[in-house]
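Every protein chain of the complex appears in place save one, which is left out.
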Amino acid sequence: MPERSDILIEALPYIQKYYKKTVVIKYGGNAMINEELSHAVMSDIVLLSLVGVNVVLVHGGGPEISDLLKKTGKESRFINGLRYTDTETMDYVQMVLCGKIGKSLAATINRTGGRALSLCGLDGGMIKAKKLSNDGIDYGLVGEITSIDPRPVLDTISSGYLPVISTVAQGEDADTAYNINSDTAAAKLAISINAEKLILLTDVSGLMNNPDDKDSLIPVVHLSEIPGLIKDGIITGGMIPKIDCCLEAVRHGVKSASILDGRIPHSIILEMLTDEGSGTIIY
Amino acid sequence: MPERSDILIEALPYIQKYYKKTVVIKYGGNAMINEELSHAVMSDIVLLSLVGVNVVLVHGGGPEISDLLKKTGKESRFINGLRYTDTETMDYVQMVLCGKIGKSLAATINRTGGRALSLCGLDGGMIKAKKLSNDGIDYGLVGEITSIDPRPVLDTISSGYLPVISTVAQGEDADTAYNINSDTAAAKLAISINAEKLILLTDVSGLMNNPDDKDSLIPVVHLSEIPGLIKDGIITGGMIPKIDCCLEAVRHGVKSASILDGRIPHSIILEMLTDEGSGTIIY
Amino acid sequence: MPERSDILIEALPYIQKYYKKTVVIKYGGNAMINEELSHAVMSDIVLLSLVGVNVVLVHGGGPEISDLLKKTGKESRFINGLRYTDTETMDYVQMVLCGKIGKSLAATINRTGGRALSLCGLDGGMIKAKKLSNDGIDYGLVGEITSIDPRPVLDTISSGYLPVISTVAQGEDADTAYNINSDTAAAKLAISINAEKLILLTDVSGLMNNPDDKDSLIPVVHLSEIPGLIKDGIITGGMIPKIDCCLEAVRHGVKSASILDGRIPHSIILEMLTDEGSGTIIY
Amino acid sequence: MPERSDILIEALPYIQKYYKKTVVIKYGGNAMINEELSHAVMSDIVLLSLVGVNVVLVHGGGPEISDLLKKTGKESRFINGLRYTDTETMDYVQMVLCGKIGKSLAATINRTGGRALSLCGLDGGMIKAKKLSNDGIDYGLVGEITSIDPRPVLDTISSGYLPVISTVAQGEDADTAYNINSDTAAAKLAISINAEKLILLTDVSGLMNNPDDKDSLIPVVHLSEIPGLIKDGIITGGMIPKIDCCLEAVRHGVKSASILDGRIPHSIILEMLTDEGSGTIIY
Amino acid sequence: MPERSDILIEALPYIQKYYKKTVVIKYGGNAMINEELSHAVMSDIVLLSLVGVNVVLVHGGGPEISDLLKKTGKESRFINGLRYTDTETMDYVQMVLCGKIGKSLAATINRTGGRALSLCGLDGGMIKAKKLSNDGIDYGLVGEITSIDPRPVLDTISSGYLPVISTVAQGEDADTAYNINSDTAAAKLAISINAEKLILLTDVSGLMNNPDDKDSLIPVVHLSEIPGLIKDGIITGGMIPKIDCCLEAVRHGVKSASILDGRIPHSIILEMLTDEGSGTIIY
Partner (left out) sequence: MPERSDILIEALPYIQKYYKKTVVIKYGGNAMINEELSHAVMSDIVLLSLVGVNVVLVHGGGPEISDLLKKTGKESRFINGLRYTDTETMDYVQMVLCGKIGKSLAATINRTGGRALSLCGLDGGMIKAKKLSNDGIDYGLVGEITSIDPRPVLDTISSGYLPVISTVAQGEDADTAYNINSDTAAAKLAISINAEKLILLTDVSGLMNNPDDKDSLIPVVHLSEIPGLIKDGIITGGMIPKIDCCLEAVRHGVKSASILDGRIPHSIILEMLTDEGSGTIIY
């Protein structure tokens, strides 16, 4: 019994801290595919919005894009891990992200007790992009963000809705849509709306001193420690771009960024409302 | 020269009349397929919004749904003119309407100088529907509207955006999306937001006394005259459900409803800002 | 770990439920005398106010009145358990309640992170009373409340302060202060400000089916069950007037009233933010 | 038919441009004397105010002053084209401008569907003036403006009225009214209220390259071109002080100033809502 | 010295009573002609407006109309004490009232430290009238009020100005101005703006029991006493229509109406801020 009150007393200042503050959550991977995990994430998000946290949910693609491509007989081609996106592919990407996943997430949140609107970078001209230029390789309509107009998200929040953002961007000067990376989009959006926190849900357990030792999670990292951690091989592989997103966010005014293990149920609530948290937080 | 000032002097009171009033425009058919007509419609809509008219754009499907179905090898089946919609088909319908057409219309309006957000009936739980029950025939996930929550549209307008509405609805008590008729959706939406006017863009020239005589357009019809016009065979065929939508709107508080020939460029501007208009108006 | 998130997930809807709602807490007895318990109560109150609950703290007298009377050599006289209050005694009562306890509670709350103002029934003419008339017995300046003007409490809340209320009342038509019962004052104040909840901190464990069996606590009582519980001898003695206060509050619009065991640390937080609560709640 | 929509489509951006912006129109000459022209001006003004343009109407004197002087047997004396104004004459000037013309213009606007209030420089201490000092010549109570307090005009506009301004000013430090030039007053008033546009209605056809050639109207002049046009004898005679008023207005923040031919019906509407306009505009 | 504080202590509750309340003062007669009295009236009015009383000043004509008529050689004709008003006379009346007296009163108030705007019944369509029909006699353009739109006066007050009202009215359905009685106009205006008080400045000493006995002033009259006072010959002659104006005002919601002797300096201040007042007040 006393433990119960201690947990609550520990949580209350966090709830106050995040009251009317904005938290951008990038949602993808296992947490999106596994039904139970997905249900826990939706429930966490709705609970947070009930106690006054302004959540912005940015989602990625998942296997549904490949499914549609397969059904239409369109071949998937990857270059350096990026899907080569010709005009027809882009059409399918937009249809899946904006028409299927985004709208269905909004519908789920609404059924769970929240009030969500699903938008993408085309709405209100929110996200502008240009063709990704990376060592002269042509990825087709893969884009990099050039600017974000935060008003559609801010207006949606101030009207009392939870914005769900599909990461399709508007071409800067032509009538073209671009496929953009959703971790990066989440980070840049968090900066543009001056968010209190950025959360990236991943399929790994935060930053580990020893990946084999579950208890070696590094709970807090300061900006200045990151170069050392990379040098020491503790930040490696797919973790590097995620850490980079966090770094960029924190450097541009987002108070903190967390990388959470999306495979732990309710990791969002634990990270936001307990002293120990559930992943690695970067200040 | 004097004619020029006369046209303007005639238009100004209309502009005042519609200032800060809402007009729901159902957009479909030729006006959506023909590029020049489509450009004129977008331009009319943006101009109206620039002078303070709150435009809500409701769009239908068009040939893109059939295109995607064909590409995925999914057979299109029609019963009494309605597409039989199984779960897989519904997924494709939602992807095309919400992910492709809606978002692209918003992008076009934004590029033309407006500020649009694309929503559908799933956003904010806006449109609720149940399975269409029509003489015991099973149309699959074709739905009929059971309720509309106007707040997402009203909030979007009051934040300064032009809402583009894709006609996909949320199942009333299950996690299902429904395919709904967009003329009906436009009419019911107009009622729910207490619109000043409903405009249905069609592929015919309004109501004609004699379909072969271009000059026999009936510019104004009063509610009470409609039964007679049906009896006299002047309202027939595909015009009947459109007239029914107008009737329902006008009976429930929408001030007027117009059926316009979407094949005439700028028919919206002409209808709204000139004494003679461009189609048939129902009070 | 999972337990932790469950406790939080259970608490969040309660936090939302009480957000910007008012809770009147009557504070007295052991919870006021024992330093550790007193510290837990202050901490609970400040935490609740941090997450947006409007707490109003009503306090009683305690042993400090008797202390001052003893020091001044003024004899304490009790009739039917009520202190006979002559003019001189009333002066001492007012000095202790309004000058010592009320102001010191406000100071403690302020040091703990809240923002409190200490008021009494004389401030803004808030509580009016007349001489208690009870079977013709003369209790001196013991008063019964005739009216409450809720504005001083409401104004204090809306300026962002936590009001601490000392239960001294203004005589209705003469320049006299009256000593009033603080349980009753808390109940009537809760009614007058349309509080969401009334909490009475006592020195017993809520309502018990069997006072010897710690586990026989009755967690929820409905208004209609109370006469039966009195007849069955389950509500007896000093519990009867406390139950009466709760009854009156709930009958006049307060959503619920709870009798808590002030000897359990953090019983307020447990009652308000967990499903099981910590005392007996009356709807 | 298409022409009609083109004219409207051309006009709409102008309507948006002037929405809630202020336009000061100096009204005098033929447009004031000829009944049909006067009716067209009033109608233009009311229409503009209906679509949200804030019109301020500044009027001059016309023949009615001379009429009254003649009736009272008071001799009219002119020095360098300016009426010598002794105290008695000033009384008559004030009576005609403020009591007759101003109030009657307001009455006409009100009957035409607008809502006008007629004020003069004495109201709210709006226009302050001192004796005109010009080469030592004594013109009596002819004044030059020393300061303008824009609040009476701004307050009248924000209360929803169209201010009609008679050009009588308050003496700076004595109890004297002054007769002031109404073109200058219109320009200075436009500056003081930060107007979007100043329009001077005249009895000539704007600036002409060749006064005999109706088609040689110069539609647009930039500030920097004016000295050249004076040198070339294109700006001459009575046009010079009018151009000077426009110059001063544009130099002090008024976005543009137009000299219109008041003899063309609806020249105001044509100037403000068409690409070609109807007179000469100075940026 | 003590007397000084008594007078102030007596006045303060009156100042509070009239704070942000509206008082309509009809100004005419000696108080308008005599320079010292006029100065005392202006000073009273400005002081009242400084301490938050909303004063509306309604003025009549005085000898200046006759002066102008004489100067123009226009004969003055009176029928039953009313000036027969043909079109030319009406022009002169309007010029003197609206152009001369109203504007000059506003100028004087502005110089004394107030902020006045001078309006008449034509401004904003404020006062509508029709031809006076009285026993079939033709008085020309003498009008009786048919309706008052209080908005121009209320808007002027809420913008912080003191409205000075010249009693010229707009013909109901034609382009004609009417000459109206200013006592009646003041009473009807007081009703339409729900004034706290109506004050009529006259050239007699309020209601006297015995006109020869200066000390027989009747300070307070209740509505019900008036018929008796007329029967007893105490209310007679020119006092009857003034009493009628007061009666109408008080019957339609104005809290009180006073008839003051305009020949006593500062009679307005004395009436409004002292217990005894300076004239006859009607409740």
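So that you can tell them apart, the chains are marked A, B, C, D and E in the order they are listed, and the count of residues begins at 1 in each.
By our rule, a residue touches a chain if its C-beta (ideal position, glycine included) is under 8 Å from a C-beta of that chain, and two chains touch if they have at least 3 such contacts.
Model, not experiment: these values are computed from the prediction.
Shown chains touched by the missing chain in the whole complex: C, E.
Which of C:29, C:152 or C:277 touches the hidden chain is settled by the complete complex: it is C:152. Touch with the chain omitted from the figure is made, among C:107, C:137 or C:220, by C:107. From the options C:25, C:177 or C:235, the residue with contact to the unseen chain in the full assembly is C:177.
Counting the whole complex, the residues of subunit C in touch with the unshown chain are 68, 71-73, 91, 94-100, 102-104, 106-108, 110-111, 115-120, 122-125, 152, 155-156, 158-161, 168, 170, 175, 177.
Panel shows subunit E; residues 1-2, 4-5, 7-9, 11-13, 15-16, 19, 43-44, 47-48, 50-52, 265-266, 269-270, 273-274 of it touch the chain omitted from the view.
By definition in this document, only the chains that are shown with their structure count from here on.
The fewest steps needed to get from subunit B to subunit C, moving only between touching chains, is 2. Note on subunit A versus subunit D: their Cα superposition corresponds to a rotation of 120 degrees, in steps of 5. Between subunit D and subunit E the centroid-to-centroid distance comes to 35 Å (mean Cα coordinates, whole Å). Remark: subunit A and subunit C have CA centroids separated by 47 Å (rounded to whole angstrom).
Taking each chain's centre as the mean of its C-alpha atoms, subunit A lies 73 Å from subunit E. Subunit E has no residue in contact with two or more other chains. If each chain is drawn as a node and touching chains are joined, the picture is a simple open line.
Looking at which chains touch one another, you get A-B, A-C, B-D, D-E.
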